[in-house]
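Structure provided below as structure tokens; questions to follow.
Heads up, this is only part of the complex; the chains shown haven't been moved.
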Amino acid sequence: MITAVIRPYKLDDLELAVARLGVQGMTVSEVHGYGHQHGHTEHYRGTEYRVEFTPKTWVTIAVDEEIVEPVIEAIANVARTGKVGDGRIYVSEIKQAIRIRTGETGTAAT
Amino acid sequence: MRIDLAPMTPSRRLRAILPGLLALLPALASAQDAKPVLDTGDTAWMLASTVLVIMMAVPGLALFYGGQVRSKNVLSTSIQVFVVFSLLTVLWVVYGYSLAFTGEGRFIGGFDALLVSNISPDAVSGTIPELLFVAFQATFAAITTALAVGGFAERTKFSAVLIFAVIWFTCSYLVIARAVWGGGWIADLGAIDYAGGTVVHINAGIAGLVGALIVGKRLGYGTTAIQPHNLPYVLTGASLLWVGWFGFNVGSGLGAGVSSGLVLLNTYVCTAAAVIAWVFAEWIFKGKPTVLGAASGAIAGLVAITPSCGSVGVAGAIVLGLIAGVICLWAVASLKKALGYDDSLDVFGVHAVGGIVGALGVAILGAPSFGGVAEIDNIGRQFGVQAISVLFTIVWSTLITVIAFAVAKFTVGLRPGDDTEREGLDLAEHGERAYD
């Protein structure tokens, strides 16, 4: 299971890039994050405060073992701007995957 | 059945306007002697004006305030506006009108017109139905008190807000309304206040600030981000306030006479100029022109033109708008920061400061030598008179606000508790969430 936190406007590009590698599905959600972007201060009518969180998009893609590496690379390539706040990719293990409609498991369900 | 004084009430209201209008109302003096005759055109406009002022409050102010708070407090803030507005409408009819506009008292009126019982439905006052005048005045009382609650939004118990509203309306609004429009000791000084710069805006702005100081800062103020949760609401609310304000200002002339043209145009361009001033000043000094700035600029301009809309020339209105936009921006950004108070929705920075700019500015810009149309012979003297009315309002409103919050504190308490405040007042006080 590949999970990536990226800039929201990079989603379209990411989608195209991983589709070329055969990824046929994904699930995304709107999140907020901070990291090195931490600590930026804003002024709002006389008060100053740190804005910790900026909007990010959280992408979850279940892929077959063999294409994990190329997918990671593709995501990293399209999501990189070089400016702080580009995001992270995390890879974790899935014990089991089921496609609800068909009941298929394993590769067919990724 | 009607008391003698009643038919004079609107003309008393006019006294606050008169010094600001050179010779636009020649027929007025003689009109007071004759039996008042209804004019359908004037009545049509006053009906529309009353409706417009109601629209300023609901939904205008409710959206303008509701959009500026966090999403966990939007219901709390807008129900305060809605219920305070409703409650004071009823109280105005029950005793407010009577105390402000009838009787002989110089500082407060009488109890003859409780429940407006002595006004016949076919009574005409000036050129409009007298009950329409009562309704128009009710909207002023109700919106003024609703404005004040913005100062201590997001942290005050609903019950405390209602207690404040009733006491402050009774002891501050009614007394100052009488001084300016009713018994008239301020009007007698010759102070110019066309539509209520002191009675409404300075009065409410001070109450907001003093309330903010007494209730204390919102939890996390200054450390965590406290931002408007819905800026389209804020812009929509500001727009509806602008739209409705024409009823407020032009309606204060109590008819659709020739002066309505000047008052409407002044109200319109001063506001537009203040929007431009605020937005460009932000752009220059802070880097970006913002929607919150555009909306706030509009309100600043509207507040500043309120006392002066019948006195300044059109060019003067533009100048006043430019000044008000910049000064109010300074007030909500720099002054507020320097003083460190937490006036949630900048009732002080916009309404009190903008109101003071307008009340003092009219002494200069209203003078014929500056293109104005007011009968100002001596700018210095007029400035002094204006300053007195401003100062009295500040002192009186402060005093009453302190008392009102003291009562609330020792009866129901002021704040709902830290956890409740963090969770948001919507759920805790009203059992609802704004969005599902």
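We just call them A and B in the order they show up, numbering each chain from 1.
Following the convention adopted for this analysis, contacts are C-beta pairs under 8 Å (C-beta built on N, C-alpha and C of every residue); 3 or more make two chains touch, one makes a residue touch a chain.
If you're wondering where the values come from, they're calculated on a predicted model, not measured in any experiment.
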Subunit formula of the full entry, expressed with the displayed chain labels: A x3, B x3
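In the analysis below, only the chains that are shown with their structure count from here on.
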Gap in Å, rounded to a whole number, between the CA centres of chain B and chain A: 51
Residues of chain B defined as touching chain A within the complex: 221-227, 286, 292, 332-337, 346, 349
Partner chain B, residues of chain A touching it in the complex: 42-52
